[in-house]
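Okay, structure first, notes after.
Of the protein chains in this complex, all but one are displayed in their positions.
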Amino acid sequence: MTSAPAPIKAKLRIGDLVFSRSAVFAGSMILVTLAAVAIFLIVQSIPAVVASSEDASILKTNFWDYVGPLVFGTVWAAALALLVALPISIGIALFISHYAPRRLASVLGYVVDLLAAVPSVVFGLWGIGVFAPALVDAYAWLNENLGWIPLFSGTPSATGRTILTAALVLAVMVLPIMTAICREVFLQTPVLHEEAALALGATRWEMIRTAVLPFGRSGIISASVLGLGRALGETMAVAMVLSASPVITFQLLTSVNPNTIAANIALSFPEAYGLNVNVLIATGLILFVVTFAVNAFARWIVSRRKEFSGAN
Amino acid sequence: MTIQTTQAPETGVAIANSLTAGRLPKSAPWTILVAAIAVSASVFAVVSFGSGVGYNWGGALFIGALLYIPAIWLFSTLVEGRRRAMDRLVTALVTGAFLLAMIPLVSLGITVVSLGAARFDADFFSMSMRNVTGEGGGIVHAIVGTLLMTGAAAVISIPIGLMTSIYLVEYGRGRLARGVTFLVDVMTGIPSIVAGLFAYSLFAIFLGPGTRTGIAGAVALSLLMIPVVVRSSEEMLRLVPNELREAAFALGVPKWLTIVKVVLPTSIAGITTGIMLSIARVIGETAPLLIAAGFTASVNYNLFDGRMQSLPVFVYTQYANQGNPPQAYLDRAWAAALTLILIVMVLNLIARLVARFFAPKFGR
Amino acid sequence: MSKRIEVRDLNVYYSKFLAVEGVNLAIEPRSVTAFIGPSGCGKSTFLRTLNRMHEVIPGARVEGEVLIDGNNLYDPDVDPVLVRRQVGMVFQRPNPFPTMSIKENVLAGVKLNNKRISKPDAEELVERSLRGANLWNEVKDRLDRPGSGLSGGQQQRLCIARAIAVSPEVILMDEPCSALDPISTLAIEDLIEDLKQKYTIVIVTHNMQQASRVSDKTAFFNIAGTGKPGNLIEYNDTTTIFSNPSVQATEDYVSGRFG
Amino acid sequence: MSKRIEVRDLNVYYSKFLAVEGVNLAIEPRSVTAFIGPSGCGKSTFLRTLNRMHEVIPGARVEGEVLIDGNNLYDPDVDPVLVRRQVGMVFQRPNPFPTMSIKENVLAGVKLNNKRISKPDAEELVERSLRGANLWNEVKDRLDRPGSGLSGGQQQRLCIARAIAVSPEVILMDEPCSALDPISTLAIEDLIEDLKQKYTIVIVTHNMQQASRVSDKTAFFNIAGTGKPGNLIEYNDTTTIFSNPSVQATEDYVSGRFG
Partner (left out) sequence: SNEGGAAPSESASTLSGNLVGAGASSQDAAQQSWIAGFQTANPDVTVDYDPSGSGAGRETFLEGASDFAGSDRAFKDEELAAGGFKKCAADSSIVELPLYISPIAVIFNLEGVDSLDLDAATVAGIFAGTITNWNDPAIAATNPDATLPDLAITPVHRSDDSGTTENFTEYLGAAAADVWTWEADGVWPFEGGEAAQGTSGLVDAVSNGNGTVGYADASRAGDLGTVSIKVGDEFVPYSPEAAAAIVDHSPFAEGRAEGDLAIEIDRTSEEAGVYPIVLVSYLIACGQYEDPANVDLVKGYLSYIASPEGQEVAATDAGSAPISDSLREKITAAIDSIQ
């Protein structure tokens, strides 16, 4: 059989060393990059945060008053988008992983992935030209019949370019990435567990509820985080579609809507000069912080029931 | 014992086979769907007749489909009992979710193809915009720029992203790993425009103020791409059962070879999908490229010198700064958008083939 | 409560591959039937057709009839969910739900019904099922810990507890004891003895002794060669099969060095 | 070539939970040693410490020494990879690589280590290993089909073939036959008999008969209660353990209705 027994003494395995070092290096690269971005943002932001309207012409009073409505709009639009996108993407993922005939499923997966191929500018163009006008009547109807709900009150927009439209466009934009991740995770549910549920007399939905969804939970959260990150940071589509003002309002159907940080940067940056540039970069820093907070929250949810995570 | 599990659901009808108890006939869902659409169509007809507005086919179908969901649930509850009804409801909802997502896709597809077809000609793919005004011109420069910059971003991001996810799944324990996980999430939140600003400023430090180069664009894109690669690959690597790692370890395979030869091949399909998603995520970015890579009408093959055009920036500027005749600009914008989508489609297709080729072969 | 199972001319296919061919068999209520045979002869495959679990595998399909108390399982409008509620199953590999605690695992089948179950009832059911599977003493202090933290044997017993918690009428067991130590195996065999008073039980086993100990009837499956379909060679009272089989192949198999 | 294993005062922890306590044991080269004991008593846990496979589980750690031919496995500068190449392992659940064909699975130990092997050599090795695991006849026509398409028993035999293909010096087997039918089990036992001429073999089994058939020495593990650590109760020649054990618990266990 084998030749003389190899000594059991450790030898420095170059492959292992190189591999683990480069893995650590890559991980550290992220740290470094992010630190660099953070430093860049912070250094650029400091003058803006303390600036007043005299120093920076886009400020009406001070920085915080400027950024307040933007933070609200960012979170509001992203939350609306996620609210719409999450159930739908889970639905699509389930449809592809557990409902559609197998042969069809991979084609359907591909078709949904295609949505990810659409650049945000095109979503913007489509949003202005096709989607928003198509919603005008529906908004008018909602306003007329459900106007007593504060969300639907106010004068409905004549062009349909409201925060709800923007959120829906965002939802469509984050769908593919969320769907793709959910789908991959659902497909990986161990057959053993699915069979266990079915053998207990579960219907397909009950099987999904007992075996698939709990197993995919951390994947679903990851998908949401990615989707939310994308929605929070999306620039062009929102800038093009949304009729924005510096306000805080929960009304979904009017022409006066809060703007998002990223879109605001895109809108104001081209004409910005001097301290105004710093103000805009400082709003970018705030967006960063918002994302931080959202992610920390998601992590916390995932870690809470880690031992039940289904990972072995 | 208070739990009753086994009694066949109570139905009035005497049925020969107790196992068939109270099922809707196979054709029932379709019958109900047609009925729901018919109801909705007639309501729309009445409304349209009453108000004099044109008949809204889309609305009628949509509302009809919507109506189907409670209808099937109701019928199923009556005939088949609560659990089956729930199952049918979820089936309807899940299918509905899918069809709903098809609406924007189809609408977008029709829009882009019909508007983009106008300029899908030979000139468009053999010319740049150099010295072109008004009609004519092409997008060679933008295609070259997009491919070069996205390619460079991929070359930067995929190794870093993949290695990071390997670090997180296979090596990472303790504080650094937790930190990296968290920071990756944070990184997903870098607004694209901030990424552009950062890359622009970074290169300004080294190459002097105001330099706009393809590589700066690529760096901006990789900032956006890395977290997507990490996240999706991490998710896929975690799905590889530990049993397989153990099997390899027990054969005296070093960890790195286990990762390279067992873990990665097992998850290659998911990883490829993730990488494709990340490329799709950045290939359509406008704002950062506008800032970091600038704008030009001529072809530039050199990532490290001079401005570089890209398809999304081209689409955006053609739309935003329309000259005379405006239609020529819009046609170019849509045709470039269509081209961009086709490029991603082709990349996607390649990735799928790769994934299929390497995917685990489950016999069952 | 128990049911009679009758199988008529059953062929099972994996897509085009005929895995099991022409099985005819009648399983009496309130009895234990053992399936024995060499690996790959289609015992698991056949077993799964008795509660339509094979349908979970893409491409798997059957020809023929399986009658449970005279009702054909494969009638076009039979609901497989109903079938599986009446015909429970325990698998070869333990498969507790990793996201659930031990207690939740036991209650999983009951909870599916969305039936409200009072807390004391639930606790009683959990204890009874776990005791039945001889697991109670080992886990009674950690009912809220994840089921996946148990050892292989413990996990399998948890799965048995889960299956009996919904009190099906027929229980199919695919090598349920292959991961168990003798003490647990003994407990499970005792349990099978108990359950047989009310239920119809079908068990696949490689352990000839187990077959002879627990079963009333034994079915011997064999396979002519790789790529060939598995066949039911002989089906008879267990004592007959082990003492006086009518087919040579059966005799060869049961009289192997193992017994 | 075969190695002597000596274990001194070994404690195994899962984080803070002491799973196995104070094991002292010497395993002679060219012998088969069986570990028996009730489920959860730490047989698998202990077995894995013999080739440092426990290190794969986060939080698992040992105290004490394991000497292989006098070299302590747990010396700080010992390379666990080299250990595992000399001390192979077959697991309780079959785990073929899903991305590989049957042939590639058998060659995995060679190929994964980037060793070159000529085509005829490879084919010879594949055939020899598969024959050794009594799988050759069943799969010889589909060596290029995925390994995961086999039945449970076939998969386990494939894993055994994979383990013996790298010809380790010690082979650890954790209930290798629990998913096998008697014929395959017989083949594996024969194989163990063969391998023992050259190798040191340690096998965990629930099958007392198997232990008495194949092993020279038997170690009986037991556990006082849940949450308590497992202990090595008695270690002696197999005949002594089964005929004349010195501890009451051992006698109780081996004389259970099972034999």
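In order of appearance the chains are A, B, C and D, and numbering begins at 1 in each one.
One rule holds for everything that comes next: contacts are C-beta pairs under 8 Å (C-beta built on N, C-alpha and C of every residue); 3 or more make two chains touch, one makes a residue touch a chain.
Keep in mind it's a predicted model, so treat the numbers as computed, not measured.
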Omitted-chain contact residue, chosen from A:G68, A:G147, A:P190 or A:P246: A:P246
Selected from A:S53, A:S106, A:S153 or A:S268 as touching the chain missing from the view: A:S268
Touching residue (missing chain; options B:R130, B:R173 or B:R356): B:R130
Absent-chain contact - pick from A:H98, A:R161, A:R204 or A:R217: A:R161
Subunit B residues touching the omitted chain (full complex): 126-134, 137-138, 140, 208-212, 290-291, 294-299, 306-307, 317, 319-324, 326
Subunit A residues that touch the omitted chain in the full complex: 58, 128-129, 132-133, 155, 157-161, 239-240, 242-247, 255-256, 259, 266-274, 276-277
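Operating definition for what follows: only the chains that are shown with their structure count from here on.
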Centroid distance [mean C-alpha coordinates] between subunit C and subunit B, Å: 44
Length of the line joining the C-alpha centres of subunit C and subunit D, rounded to whole Å: 28
Centre-of-Cα separation between subunit C and subunit A, whole angstrom: 46
Residues of subunit D touching at least two other chains: 81-83, 85-86, 93, 150
Overlap residues in subunit A, where contacts from two or more other chains coincide: 13, 16, 191, 201, 203, 206, 312
Residue ranges of subunit D touching subunit B (in the complex, touch as defined): 51, 53, 56, 58, 81-86, 88-91, 93, 95-99, 101, 108-109, 111-114, 145-150, 159, 162-163, 166, 168
Residues of subunit A that touch subunit C when the two form their complex: 102, 190-203, 206, 210-211, 214-215, 217, 307-310, 312
Subunit C residues touching subunit D - in the complex, by the definition given at the top: 37-40, 44, 92-93, 137-139, 141-142, 150-154, 157, 175, 178-186, 206-209, 225-227, 253, 256-258
